[in-house]
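The other protein chains are all here in position, but one chain of the complex has been omitted.
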Amino acid sequence: MAGRQTNRLRGHGLVDQGTTVSFRFDGQQLTGHPGDTLASALLANGIRLVGRSFKYHRPRGILTAGSEEPNALVELRQGARREPNTRATTIELYDGLEAASQNRWPSLKADLLSLNQLAAPLLGAGFYYKTFMWPAAFWEKLYEPMIRRAAGLGYPSKQADPDSYEKTNAFCDVLVIGAGPAGLSAALAAAKAGARVILCDEDFALGGRLLSERGDVDGESGAPGRRPRRPNSSPPDCRILRRTTVFGAYDGGVYAAVERVSDHLPVPPEHAPRQRLWRIVAKQAIVCAGAFERPIVFGDNDRPGVMLAGAVRTYVNRFGVAPGQNAVIFADNDAALRTATDLADAGLTVQAIVDPRPQGSAAAEQVAAGTGALYLRGVIEKVRGAHGVRVVGVRDNQGGTRTIKCDLLAISGGWNPALNLTTHLGGKPRWDDSRACLVPGDLPAGMRVAGAAVGEVSTEACLASGEAAGAGAARDCGFSPSAPSRPAPDRQIAPATPVWQVETGRGKAFVDSQNDVAVSDVKLAAREGFRVPDHVKRYTTLGMATDQGKTSNLNGAAILAEATGRYLGAVGSTTFRPPYTPVSIGALAGHHRGTDFRPTRLTPSHRWAEEQGAVFVEVGMWMRALMFPRPEESAQETVNREVANTRAHVGVCDVSTLGKIDVQGTDAAAFLDKVYINGFSKLAVGKARYGLMLREDGFAMDDGTTARLAEDHFYMTTTTANAVRVSQHLEFCQEVLWPELDVQTVSATEQWAQYAVAGPNARAVIAALLDSGQDISNDAFPYMACGTFKICGGVPARLFRLSFSGELAYEIGVPARYGDGLIRAIMDAGAAHGIAPYGTEALGVMRIEKGHAAGPELNGQTTAHDLGLGRMMSKKKDFVGRFLGEREALNEPARAALVGLKPLDPKVRVSAGAHLVPKGADAVAANDQGYVTSQAYSPELKSFVALAMLSNGPARHGEVLKVCDPLRGSETLAEVCSPHFVDPDGERLRV
Amino acid sequence: MSSLKSMSALHGIVSPGRYGKQDGEPGVVASERRDIGLATIAARKGHEADLTAAVKAAYGAVLPSGPGSAVGPGVRFIGIGPGQWFAVSETLANEALADDLAERLKGLASVADHSSGRAIIRLEGPEVRAVLAKGLALDLDPRVFGDGAAATSTIGHMGALLWRDGEAYDIALFRSVGGSFWGWLRSAAAAFGLEVVTTS
């Protein structure tokens, strides 16, 4: 009777039976104890059926007691916190836990889609490659959605995750992965030697198999209820991380781990994350990840109640739970005999020990006698009981058959070392014939493996190998560990005689129960020519999904070896890659989600812009004011107003985000000659000049103005988006190309708050800010002048007479701490002159009206010639991009070069990205002559205008072309013209 | 006296007070070091030795050859790259430090003012290393990163220069990321309790 913990073994195990916690499974109210997993609590309540399988919807139970579980996947929690495909065997029970079974409809016990089983002949390996091939259009619309609905696992919540995650870094001498006997012993040895140690275990309790087995350790009783010995009472420097899975090994001793900080609680405590991702840099690492018991494959081996023998011991000894009352044990090794002893000692019935080994086992016979069980030499060939084992059929080695009533079938085909982490960097496991398992092969630098992960079997051997590894790792870090306290383990073991599968059964024999891959699928793949385990994996899905075949890969390889008549050791295994167990995306993102996805850069006057109601746009990491809308204004009206006001009166724009680079040194001018296509050595102090940089292949990289503040001091500006790239390029030029030059560069972007003040009234506004006695008349401070001034009572300011808008304009820079003050002062000073702020949208309109190239034109495909700047390229000096930039093909007229476009109908917008074809020609690639790069509405021309790159463009002014935008479905006619729409002679700049 | 208001990098972004866990001693105490002089100096080619001598004579500090600090009366010099140092001064406030360096090291080094371009945040307290570890991939174990040690790296994907001054860690960040850094710090320190105080 469920709900009353009928299968709890009173007085057994490590759970706190004095405290009861409540939880719900599929709506049913149940109880368990602190220290339980969801799996152990379900078993305690007599629940064996916990899910339906992926493809055939077969009833499934609990196979294991650990993270390798293929079957017992549930949806944990509800609402926004619902998490699918969590393993009941690793979920730590807490009061109020809610879980639901998956992949069943309408209910777990009556699942209509289990009819899929009847179609099993159609659903073999690669079925979707074969069955749903025709017609092609059906795949996306019909087949795939249908399969996805029928198959699959749980469903994630579609709401935003309400919890937080974080990442952290750690450094240590020795990282110990796994806190079983080997790991505890390794951590103790390394820490005692003085090493900084981190010890991680995925479990919430330390001890590994020590928690599950009975037996003495160092003379201490191994009765259930003992606590594992921790590595010393106060180890010198050992950080212990429980609930922490080291899931990946990376180059250079880097390991990734995820700590489930709050997964064992209903909701994370205040200020605590749900999970924490650790990046651990370890000089040495010791993998003590233990081993996975492997099943034997036989017909209907997936019935609930079929459980690994070691897991049975875990449930009895650690959790005080009887996974069944009447057990049959089917194992090919003597280690599994402990299951019979432990069950019997717990007062449970062992009906039979079924031994498939040809030679039998005296020890098994003895244990059978001692536990009152039958000792049968033979195999299990069938299992009855749709929702749980009721009867097993045994065929003995004389050919006789018999049935045995039981509710638990404990199976063991031996153990596979958990060597996953040893292969993440490309290591290949090695087949060990005597142990009949794969053992770690060549290890990455700084990695050791100890205990069951290297094939050790006994607790003593695990303790000894852990101690040796811990001492060795400490020694490699420069410490002097004391001599080992334990004798080296006796590595002589009786050769294993593995039994991979039972051939005689009739029911479906599953190799990988998570993916419903049966023996027949592997054999089919072999018949169809698949010989490599990694290929068989892709074809059959064996070893895919949440468990990555931890209990199935080797069985699959063995069946493949047999089917292809090869030695198993030569067949190998699939490649293990990170992560070892599933990792949530939230943990990988940590703090960096939502608005914290990446850092945001704000200019010194950002708050002022917010106060003005600015709309912002992200440029690089910067937030720039796009426009300053007024109430009731449309976006177009705002931009038109900002442009018109600037051209008629005066406007101010925050240009602090432009990259600014301080260039100093006796060779600073010579250096600029190298990086720009035009010369700077003849630039006078107090003057600025526009410059274009190329890449070495001759294509434009970036542009900007550079001012000469002193003979050996320049101040360079770059575009906002390319600032970092240009900095890096300059450093490359300094350090690698021309290390002989005396030049030093440093970014000054953050130091200067800089504002463009543009428009006919700009001089009056700037003059109002200057401290007395300073002259910026056109004579004293002409176009392209620069200088240092004092403003607003002694604040040092850099003034540049530069114009991107085409108007009389200045850029004024002050140390950033005065930025907010300066913009307010500019607005105050400009109030009498009709000042209004303008954003990047208006800035963009004005530069298009002036035909200045910007990001859309400097698109990586354009040369100086294409941009109409070919004449700037110096013939006399060396500079980056000179040689290849002079290639004939990059300078021929037929190349697409910068032009203006005016639509014949001024009210028709020309789309950026549209292509240009001759009037009357079809919009096909063969007729393509160029493309539109930028477009805007020009308030001055009262027309939409555009910039475009057009083949032989400068010679075609006046020609009418068709502007085609098949993507948005528009075609319009436009006239080619000069890109300088406004004030083509630049008279306004110089007044 | 200037009519323009001077604002520190974190002005309006961070207010003094207790953040995150409210009870017990705060795990981390944060403060902004304001109005201090910050400048970079880069040796002119072939003048490295002259520069070292001039700095020794003018500021009483021997420029470190690697990422560490040299402290003279009033100025700390921190190595930030080959032939490059970051100078920090409370006595030569704001732009005054760069002006002073440029004057005294003329011809030997290129000096650039950064007094407005960086936010300097001082972090102290028992959990400061645990908090920094959440964004900084550097081993801050005192056996490895002792008093005066310095490093240029990233914290929460933001470029940062970090140096240790006694038990405190000073962090120089780009001014523009002050808000993002504060968001990161508040989140990273919440579990330990964060006290923001203002100094200088």
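Order of writing sets the labels: A and B. Residues in every chain begin at 1.
The criterion applied here is as follows: a residue touches a chain if its C-beta (ideal position, glycine included) is under 8 Å from a C-beta of that chain, and two chains touch if they have at least 3 such contacts.
Keep this in mind: contacts and distances are computed from a predicted model.
Asker: UniProt protein name for the omitted subunit, picking from "ABC transporter permease", "p-cumate 2,3-dioxygenase beta subunit", "TrkA family potassium uptake protein" or "Sarcosine oxidase subunit delta"?
Answerer: Protein name of the absent chain (UniProt record): "Sarcosine oxidase subunit delta".
Asker: Write down which of A:882, A:909 or A:980 is the residue touching the left-out chain.
Answerer: Considering all chains, including the one not shown, the answer is A:882.
Asker: Kindly state which of the options A:696, A:928 or A:975 is in contact with the chain not pictured.
Answerer: A:696
Asker: Pick out which of A:215, A:269 or A:739 touches the chain that's been left out of the picture.
Answerer: Considering all chains, including the one not shown, the answer is A:739.
Asker: Given the contact definition stated above, which residue among B:12, B:60 or B:82 touches the chain not shown here?
Answerer: From the options B:12, B:60 or B:82, the contact with the absent chain belongs to B:82.
Asker: Going by the touch rule given at the top, which residues of chain B touch the chain that is not shown?
Answerer: Chain B touches the chain not shown through residues 66-67, 79-84, 137, 151-154, 159.
Asker: Need a quick check: the contact residues on chain A for the chain that isn't drawn.
Answerer: 250-254, 279, 281, 445, 696-697, 724, 727-728, 731-732, 734-737, 739, 878-879, 882-884
Criterion: only the chains that are shown with their structure count from here on.
Asker: When the centre of a chain is set as the mean of its C-alpha atoms, what distance in Å lies between chain A and chain B?
Answerer: 32
Asker: Give every residue of chain A touching chain B within the complex, in rising order.
Answerer: Residues 164, 166-171, 196, 270-272, 279, 281, 591-592, 596, 598-604, 607, 621-622, 662, 664-667, 713, 740-744, 746, 748-753, 791-796, 814-822, 825 of chain A touch chain B in their complex.
Asker: Enumerate the contact residues on chain B facing chain A in the complex.
Answerer: Listed in rising order, the residues of chain B that touch chain A are 1-9, 12, 20-21, 40, 42-46, 84, 94-95, 110, 112-118, 130, 133-139, 141, 144, 156-158, 174-181, 183-184, 187-188, 190-191.
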